[in-house]
Structures are given as structure tokens and as C-alpha cells.
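Remarks on the structure that follows.
All protein chains but one are shown at their positions in the complex.
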Amino acid sequence: MQTHDAKRVEITIEAVMQSRLTEALKSAGVTGFTILPVFGGSGRSGEWSRSGQVSRASGMVQVICIIRPERLDALLEAAFAVVDRHIGVVSVTNCQVLRAERF
Amino acid sequence: MQTHDAKRVEITIEAVMQSRLTEALKSAGVTGFTILPVFGGSGRSGEWSRSGQVSRASGMVQVICIIRPERLDALLEAAFAVVDRHIGVVSVTNCQVLRAERF
Amino acid sequence: MQTHDAKRVEITIEAVMQSRLTEALKSAGVTGFTILPVFGGSGRSGEWSRSGQVSRASGMVQVICIIRPERLDALLEAAFAVVDRHIGVVSVTNCQVLRAERF
Amino acid sequence: MDQILSLTADNLLSPVILSFALGLAASLARSDLSIPEAIAKGMSIYLLFAIGFKGGVSVASHGIDATLGLSLLTGVLLSALLPLVAFFLLQVLTDLDRLNAGAVAAHYGSISIVTYVAGTSVLESQGLIYEGYMVAVAAAMEAPAILSALWLISRGGGDRKMDSDLWREIILNGSIVLLVGSFAIGWATGEEGLAEISSFVVSPFKGVLCLFLLDMGIVAGRGLRSGSGLIKPGLLAFGVLMPVLGASAGLACALLLGLSTGGTVLMMVLGASASYIAVPAAMRVAVPEANPSIYLTLSLGVTFPFNLTLGLPIYVAVARTVTGG
Amino acid sequence: MDQILSLTADNLLSPVILSFALGLAASLARSDLSIPEAIAKGMSIYLLFAIGFKGGVSVASHGIDATLGLSLLTGVLLSALLPLVAFFLLQVLTDLDRLNAGAVAAHYGSISIVTYVAGTSVLESQGLIYEGYMVAVAAAMEAPAILSALWLISRGGGDRKMDSDLWREIILNGSIVLLVGSFAIGWATGEEGLAEISSFVVSPFKGVLCLFLLDMGIVAGRGLRSGSGLIKPGLLAFGVLMPVLGASAGLACALLLGLSTGGTVLMMVLGASASYIAVPAAMRVAVPEANPSIYLTLSLGVTFPFNLTLGLPIYVAVARTVTGG
Partner (left out) sequence: MDQILSLTADNLLSPVILSFALGLAASLARSDLSIPEAIAKGMSIYLLFAIGFKGGVSVASHGIDATLGLSLLTGVLLSALLPLVAFFLLQVLTDLDRLNAGAVAAHYGSISIVTYVAGTSVLESQGLIYEGYMVAVAAAMEAPAILSALWLISRGGGDRKMDSDLWREIILNGSIVLLVGSFAIGWATGEEGLAEISSFVVSPFKGVLCLFLLDMGIVAGRGLRSGSGLIKPGLLAFGVLMPVLGASAGLACALLLGLSTGGTVLMMVLGASASYIAVPAAMRVAVPEANPSIYLTLSLGVTFPFNLTLGLPIYVAVARTVTGG
């Protein structure tokens, strides 16, 4: 099938920062993203798990954006401005998509 | 370690279509897939979140299939037939797998 | 923005083996990972779903590690030792990360 | 009139309605108050189980009324015919295309079980009795509307194939199965069964309903915030007029069947209420081109609060007047 | 015989059993009725906490029976020895290999706390009293079966190394800790503690049990649908015979210990029931090559419904006859 080059950006970020990140993405013209729940993890600030937690303070989500390659830089700038002072991981992968007109 | 080329297909699709998609994948000979819950997202049809929802109508899941490269086309045809009229995103990434005999 | 090459390793493994895997990863010097809940799936051992389940026996999680390319082999050895006798899928993708000093 | 006003005031001051208002207000003010999806689903399972079970027990105690069969049949017809009314009204009041109008119409033929529950709880506070089997009528009314709506849509061309999977999904929809199943369990175990589990299905019921309505208020508010642009005046008018028409049709049916005052109110409530669980899911499968924001916002954000606040007292007052109850 | 029949009829007509049947039927008919994982886990935590707590309170009120220690010991032995019986029976009746037979055997030595709870609720409806510490015996029987099964498997060669992590996971398994812990809390706080929380741990208990069994019916039905090909006649026979053997062994132990009629029934139930929470998880870690569909389907899809429907009335009737209670 006909596929098109695109970038898959995966941003793992604190749950409290989710709405700030998605607002920043929208300001940068990114309107499509998918948010996955994260169950736990480990990093320089130690290990954590969502189980039994009531506060949103200790928890992360994963925001996945699939975008055209030429829009990557704008997205990364926007994401970085939010992630900068906060804990979080940003990774970019090359991918192929169906129905490129959607992105 | 010895790794092998494979394709990672990620299909974000409405929860109501999940079983139709997996049936279609199975008909196309794809037997291995993993389903991730999706917490929310945004697209041309607006922003949404699962929190507090009772109906399956507004919700998506992410189906991840790792397959041998030569089976990609059959998978995409099958997926596309289901996704076509529905909202959803299909992306394909090159990857490497251990234990290729499994795929 | 300045990005750096990295590897994104995605290990889908039984929930009962999660802590053994993360211990093995830590012994291999991997300290950063993110754990996603898995809702269901299908493989050679049939189809399953978490809905309504009480036992941890039937359930998987997805462990995602982003690491520097040179540390890939150590990670794969460690992961393989745990996954070996168990059901599970390991895939590796090339990616780009911001803030490489974190990995 | 006075009666309606005092009933409305009473109704608006119940913890149940105020909980909905709280959720709505929190959500419109963009508070992060939210209830986890699993808890919302758990509460809806509890409510369906309890309401079905109590309905069954009531049938077991009072025996089957001759009208049970007729009521079920009437419910099915009402559910199947109301979408035609709705569809027509939508074409008069709005500029929705055939697909969207059909999808909206399906919702209004079907029913909202929470509105039904809110209705029973008003009846109980008024000391009005009602036929226990009305919950079975509610279950019977969930699906027929979907079929007539799909028929309406397919008349406009384009194949809306009802594959067998979709049939099964509609008929064996979780909420229908749970409602009918727990009704059967209640019927089979009767008062004795109720005695065993009444401190689960009866005592905490209204409190759970409060929290469930809090959640519905939150979700409705979220929908209104993002979907308000879609709800033009014509659509808004439909969202208020249609329940009144549905209630009137329900009233007519109830009078023909000779239901009790309480039963009449419930038949009106079933006619007036619009689905927001089963039908939206079916529409996503069968009519994916229709915009879910329209039918969800209309059903949950307009008609549901209307029925809950103003509709219920009006239906009670009218039913009392007409049946002399 | 008549007594068994009437007991069975009574039992089958309880809301608890009918809820299981509803879940099973819904799932076999492929309805989408489902209960969120978090809610199912929440209910199981509630049930474990309530049953443990009430057991502890009962010990606090009636004092420690001289047989408490002996009963615990007997439970441990029963749990450790039943897998040998099961393993032997599996080799006679089925063609399972050593690994799968060992894994299945582990389940039948261990216990199912929900079957135990269903047993206590039959006892209560029959007005039979039982030793409160039986819940501690239940906790004590969870783990030993795992060890003997692993020993059985390792005799066939291949190292089944019980690393210390696995030991800890088995002994400090969440359900054991919660059961023992809430037993201790109930014991420590006694009737006074019960008065404080009885409208939480006592009143709604049976209703929660209904919903929990609804869920177990759904999960069992799902397992039967996908795993039915694996359950050959021999395995099916095992799934029904083994609980009868386990109950007989339990009966013998109870008579030796001189338990009350109710206690005798519960010891039979513990012998008869098969684990479906703790043991499967341990088997996935220690014997990953064994097929989980076999042991889960057998335990949850065959033995559990057998015990629930036919087993319980039989055990009650037998215990009454034998103990004269």
C-alpha cells in the first residue's frame, strides 16, 4: 500500500504537565496526538508506580504525535519549552503512515 | 545479540472497532498483537479523554503488531479495510527483534 | 533542535516477570525505563484480555527503555536472560533523543 | 402549576440533582475534578444490577400483570417509532444532514437508564408506586430505535450493512444483558433474594446515584465546553422539544395500557430520555461519518439535564393530573 | 438424597449463584458485558478484608479453640499432600506431561477463597455455625501446594530453582497477607471493632459477592470459549472427581479434628476448591512452559462452577449426616 514518510514523536512527561504540553503543541500547530497511560517507571529520580496513588503528583503519561517531517522542528521546540525544567523523555522515530493527508 | 529485521505496526483505532480489527488481522494471518489502553487524545474530531466515561463510544485503543517485513502488505490491506471509514491512525516503523522464529 | 542517536527497546513481558526484568536491567546498568499497562493481546498461546481479571497470572506489561546505542547489547543480554523461558516480545528501534546527557 | 413549581423546587434540592450540578459546574470551571473510568463503569454496573434486580423482585411479589406483555410490545414500538418523529423534527428545526439526523434520532428513540432511575427515586420520595416490570420495558426499548434509525439512514442511499456482528453487539449489549439478567435473578429469587442483598442493592443506592450523577455532570460539562459550537439554536430547541414529544407519546401509551400513576410517569420518562451509552457505541460502528460530538452533547448535555431538572416534575404533575393518582 | 436435592435447588436459586450463571451465559453468548479489572480487584480486596476480619472477630469472641493450632497444621498438610493425589489422578485420567500435570496439581492443593466464602454464605442461610479461625486455615493452605507441586515437577529432572524472590512472592502474596492481616485486625479489635465497621464488612457483603461472581462467570466463560479445545474428557473428569476427593480428604481431617458441622463443611470446601489467583501467578514464574489455559480453564471453568452448584449442597448434606449436625 502507498505509505508516506512521517515522524513519530513520543514524549513521556509528568501527568501534571500534560495539559501544558498539549496546549503548547496546539500553539505550535500540532493538532493530532494520542495519550497513553503510564503505569510506572524508573529514572534518575528513582522508581515509581501508579498503583494505589491518589495524587497526580507522581505519575506520567506518554504523548504520541505523528507528524510530517517538515513540522518536526516546530514540535520539538514547543515540547522542549515545556519539558525543559521538568523530568521527561522525548524520542523521535522515523515511520511510514497511511493516509498522509491527515497529518 | 542476533537480531532480525521486522516491522512494528501501530494502529490507533476506536475501541468499538477493536474486535473487527483483530478479526481482520487474524484473517490476514497475523496472530500476534498487543493492545494498549489509550487515555485520551486529539485529532480533527476534537479532543477527548476516557476519564469518567461509561460508554465505549468515545475511546480508542492502540494495537501493536510486530511482523516480518514480507507480511506487511497483507497486514496493511487488512487494517485499512477496517480503519478506512473510521477515525484512526496507522504507522509503520522498522525494528529489530530477538527470536525471529516467533513472528 | 539538536538530537542524538539512541535505541528504543520495547519489551512486552508477563506482568509476573516485571520486577525480575527491571532488576536484571538495573544490574546491566540500565536505570531509565517506562512501564505501560497492556490491555490484552494475542499470540501463539491464544488471545487474552485484562478486563475483569483478578490474578496477575494473565497479564503483560510493556517496558520501554531508551538507551545509548553502545549499551544496547548489554541490555539485550539482560532482557533475554529473563524473557528466554517466558512468553514475550523484544523489539529495538532507532530513534533520536533530546538531552542525550540523560541516557 | 403550583404543584409543578413546588415539585420542581423539591426536585432541584435533592442531593442527586445537586451532585449533577456540582459536576457540571466543576467541569465548566475547568476544575481537574474527575472520576476514574473504572469507577464510573463500576457504578453503572452497580446501578443496572440493582435496578434490574429490584424490578424483578417487585414482579415476583405482585405477580405478573396482564399488561406486562403488552407493555413490552408498546415499549418496542415506541422505541422504533420515536426516531421517525425525531428525524422529522430535526429536518424542520436543524440543517443536519441525513447521517447526523439519523444518528441523533436513534438516541431519542432509545432510553437513558439513569433518567429512569432518577424517575423512580422521585416516585419513591412522592410515595407513588409503579409496575416493577417497567425496568424490563426500559431494556426492551434500548435497541429498536437503532434499527429504525439505520433504516432511515439507508433510505438515503449508501449501504448501511447491519452485519451479524453489529446485530449481536446491539442485542447483547452489556447494559441490556445486565438489566435483563438481574431482572430475571430478582424474579427468580423474589423477596427472599432481596432480603439477602437488600443492604447492597437498596440502602446505598441513592448515594451511589449521587456520585454517578456527579460523574455525568463532569462528562456533560466537558462535552458542552468542547461541543458548544455545534449546538446551534435549532438543535438546542430539538433537545428540549423532543423529550416533551417523547413524554407525550409515552403518556398516550401508558393511558392505553392503563398503567398506574407511577408507571405512567416512567413510561413518559422512557419516551423522553435519550441514550448516551449503548446507542453512541452502535452509531460509531454503523454510521462512523456522523459526528459524535453532536449526538453526545445533545443527549448528555441538553436533554439529560432538562429531563432531570424540569422534565421529571412536569411528567409527575401531568401524570398525576391525567391519571388522578 | 431428598435433602441434597432441596439444598441444591435452594442453592441454585440464590442470587449469588445466579449471578455467576448470568456472567457465564453473557460471556458464552459473546456479550460485551465486562467488569473493569480495577473493580474486580477492588471487590476481591473487599471480600478478603471482610472475610478475614470477621474470622478474627469470631476468634476473639469465642476464644481460641484448642484445635486452632492443629487445624492450621492439618490444613498445611492437606494442601501439601493433595497435589500428590491430583498428580496421580492426572496421570491415570489424562495425557498431560509432567510439567502441566504438576502445575494443575498445585492448583488443587491450594484453595479458592471465593468458594470458601460461598460456603460460609450457604452455612449462614442454613443457620450452621463454624469455627471463625477456618479463614486462617484457608490462608495457611494457599502456599504449601505450590511447594509440593514444584517438588513433583523437579523429580522429573530440570532444575526448578525456587529462588528467594519466588519464595517471598508466594509467602507474601497479596491475598495471603490481606487475609492474615485482616484476621489479625479482627482478632485484636474484636466485637468492638466489628461494631465500628460492620455496616461495611457485614451488610453489603453478599451483594458484593454477587457482582464478584458475575465477574467470575464472565471470565470463566471467556476461558471456556477459548480453552474448551484443551479440556478433553479425561481432564473434565478430573475437574469433577478431584474436588470430590479433596472434599473427602477434608472430611476425614475435620472428623479427626472434631470440628463443628459448619467447620467440617468448610474443611471439605477448602479440600475441594482449586486456586485461580495465587497459584496461577506462581506457576507462570516457576513453570512457564506449562500452559496456563489448561489450569485456568480447569480451575475456574470446571471445578469452581461444580463446587458452587453441586458440590456445596453435597458437602453440607454429607457433613450434616456424618457429624449429626
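Going by the order they are written in, the chains are A, B, C, D and E; count residues from 1 in each one.
Simple rule for what comes next: a contact is a pair of C-beta atoms (placed from the backbone, for glycine too) under 8 Å apart; a residue touches a chain by one contact, two chains touch by 3 or more.
All figures in this text were calculated on a predicted structure; none of them were measured in a lab.
Of the options D:T8, D:S34 or D:S58, the residue whose C-beta touches the omitted chain is D:S34.
When the missing chain is restored to the complex, the residue among E:I45, E:L81 or E:I129 that touches it is E:I45. Within the set A:T3, A:T31, A:S49 or A:N94, the residue that contacts the chain not displayed is A:S49. Residue positions on subunit E in contact with the hidden chain: 36-39, 41-42, 45-46, 49, 53, 168-169, 172-174, 177-178, 181-182, 184-186, 188-189, 193, 196-197, 199-201, 203-204, in rising order. Remark: the residues of subunit D touching the chain excluded from display are 13-15, 18-19, 22, 25-26, 29-39, 42, 125, 199, 203-208, 210-211, 214.
Summarising the interface, subunit A meets the missing chain with residues 14, 16-17, 19-20, 45-47, 49-58, 85-87.
Everything below uses one rule, namely that only the chains that are shown with their structure count from here on.
Steps from subunit C to subunit D, taking the shortest chain of touch contacts, total 2. As a whole-number value, the distance joining the C-alpha centres of subunit C and subunit E reads 34 Å. Separating the CA-averaged centres of subunit B and subunit E is a span of 38 Å.
Taking each chain's centre as the mean of its C-alpha atoms, subunit B lies 18 Å from subunit C. Residue positions of subunit E touching 2 or more other chains: 32, 34-37.
Shared interface positions of subunit C, i.e. residues touching 2 or more other chains, are given as 36-37, 47, 49, 93-94. Every pair of chains in contact is given here: A-B, A-C, B-C, B-D, C-E, D-E.
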